[in-house]
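And then chain A:
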Amino acid sequence: MAMTAAVPNTAAENEVMIELRGVNKWYDKFHVLKDINLQVAKGERIVVCGPSGSGKSTMIRCINRLEEHQKGQIIVDGTELTSDLRQIEQIRKEVGMVFQHFNLFPHLTVLENLALAPMWVRKMPRKEAEAIGMQYLERVKIPDQAKKYPGQLSGGQQQRVAIARSLCMSPRIMLFDEPTSALDPEMIKEVLDVMIELAESGMTMMCVTHEMGFAKTVADKVIFMDRGQIVESNPPEEFFNNPQNERTQLFLSQIIGH
Partner candidate 1 sequence: MSHDFAPLPDLPPPASSVGVIGWLRRNLFSNTINSLLTLFAIYLLATLLPPLFNWLFFDADWIGDSRDACTSGGACWVFISARFSTFMYGFFPENETWRINLIYIALIACMAPLFMEGFRHKVKLGVFVIFIFPIFGFILLFGGVFGLEQTETSQWGGLTLTLLLASVGCVAALPLGIMLALGRQATNMPAVKSMCVLFIEFWRGVPLITVLFMSSVMLPLFLPEGVSFDKLLRALIGITLFQSAYIAEVVRGGLQAIPKGQYEAADALGLSYWKKMGLIILPQAMKIVIPGIVNTFIALFKDTTLVIIVGLLDVLGMVQNALNDPNWLGYSTEGYVFTAFVFWIFCFSMSRYSQALERKLHTGHKR
Partner candidate 2 sequence: GATFDAVKKKGYVQCGVSTGLPGFSATDDKGNWKGIDVDACRAVAAAMFGDASKVKYTPLNAKERFTALQSGEIDMLPRNTTWTFTRDTSLGLNFAGVNYYDGQGFMVSKKLGVKSAKELSGASVCIQAGTTTELNLADYFRANKMEYKAITYDSSDETVKAFEAGRCDMLTSDQSQLYALRIKLTDPNSAMVLPEVISKEPLGPVVRQGDDEWFNLVRWSLFAQINAEEAGITMKNVDDMMKSADPNIRRILGIEGVKGEFLGVDDKWAYNIVKQVGNYGEMFERNVGEGSALKISRGQNALWNKGGIQYAPPIR
């Protein structure tokens, strides 16, 4: 949309949707996140990349509190994340998440997968929830698969269902953790298309991915992480053409070489 296309550079003046202030996290003794500071404005699209084990997933999972951080503050849409159950519930209604391995519920049909959260969390009647489900299913272009079980779909279709499932809760923020890395090459595109469409509709998004094409197309900012730190954070043109940091350069050369 035209409006959101203008947003990127004015992000800082906009409403801040996600803010991380000096976030630190340890697994046992292992320091995974070191002093992470980050602001994501409303409608901003962030792509996170970096070598394996650098803490990308951990950071993104902290944002809807699938993981707990031990130091610093994470503020999502104005609410600080604590272990307060009500708050977590609140946050999770507003933050959708898509996983690498889809994590669809195999014992429910596609439509049931979609209607589940609206019915049980938003307390909608089944009819209404399913109508919403169908609407998003159309948006990800597989309305004809509604009655099937996830096991009967291809990986790409499953991931699109997963995206639709998150969207059914009408989140204000979407998080993606390597949504395409478990897919066969032919299927990656169909998922990326859906994501691009979503990005263009103005959704606030954070996406861990190594699909640099996607980053170039839609990202307002690309963040490079290594060993639990944010090493570089720049708009894509800058990031790809003129990486500031040695490690980023190395990483980019590998990614492109691959």
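FYI, a contact is a pair of C-beta atoms (placed from the backbone, for glycine too) under 8 Å apart; a residue touches a chain by one contact, two chains touch by 3 or more; residues count from 1.
How were these picked? Simply put, all candidates are chains of the complex that A comes from, given by their letters.
Worth saying up front: this structure is predicted, and the values here are computed from it rather than measured.
Engineer: Which of the candidates 1 or 2 touches chain A in this complex?
Structural biologist: Result: candidate 1 touches chain A.
Engineer: If you look only at chain A, which of its residues touch candidate 1 in the complex?
Structural biologist: Touching candidate 1 from chain A are residues 64, 66, 85, 89, 92-93, 95-97, 99, 101, 103-107, 116-117, 120-121, 151, 165-166, 169.
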